[in-house]
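Provided herewith is a single structure, encoded as structure tokens, for subsequent inquiry.
Just one protein chain is left out here, and the rest sit where they should.
Chain nomenclature is as follows: A, B and C, assigned in order of appearance, with residue numbering initiated at 1 for each chain independently.
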């Protein structure tokens, strides 16, 4: 049984993927940067976003943050609220 | 017949004079500074006000502004609105 | 819109007046009667104005703000008479396309009002003492 992780999508990442969330396979010891590389492979247009950040459990995360399958991950393209 | 000028009083100048306006004799060719000197003589406590300005017809006036009897003069102690 | 009034200032109608299709930002500054001045308990304030000149000086300030910033609409309302704790003494409102102008203009208007507009505040402290012309 392979582990997977839930990735929430917002803003332009919804338009690129056509989805509001995806289940993505999670390799053991995977970090945020590993997940991003895989998602870029799957959705090349994600690489066009000039500053794509990742949140883990509702907090901005660093590229070397480790992931576990119970984490809530979210792709955060440049915000435009206010 | 002596000319006179109407002087409106506001703020602390009302408390000092006990009035909201006074009629003051107006010498020929009198300027704002002449009027202030006379009023200081009559109400010495006016000299305690750290920056007493004078308005003529609703505009801040200079000490050398000439006065005529039809002018509306007002004593403007430091303002404290807002 | 510039006014002096002895009635309570209504924020909703000021907001309504400030609306403009090109407005992306509205800043509203409210000057309120606080319960103390330099830690001394205040009971109430009384504002007195040289009405005609207060209006013309407020207009000069608003005109200058309109020269300096891209202002779509503005409201300047100063209350006179007896005011209790929590009541609004002054409302300044500015609508602009972008927010920096709204903040800068509103701040300029209130700062300048406090320097040049012939309105005077009498502070009545809870111990009964009255102070005239304390500049803040």
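In the analysis below, a contact is a pair of C-beta atoms (placed from the backbone, for glycine too) under 8 Å apart; a residue touches a chain by one contact, two chains touch by 3 or more.
Treat the numbers as computed from the prediction; the structure is a model and nothing was measured.
Within the whole complex, touches from the chain that is not shown fall on A, C.
Although one chain is hidden here, its contacts on chain A can still be listed: residues 8, 10-12, 15, 55, 58-60, 74, 76-82. Counting the whole complex, the residues of chain C in touch with the unshown chain are 11-12, 15, 19, 21-36, 85-86, 95, 97, 99, 102-103, 106-107, 110, 136.
Going forward, only the chains that are shown with their structure count from here on.
Distance between chain centres (mean CA atoms), chain A to chain B: 74 Å. Taking each chain's centre as the mean of its C-alpha atoms, chain B lies 27 Å from chain C. Within chain A, no positions touching two or more other chains are listed.
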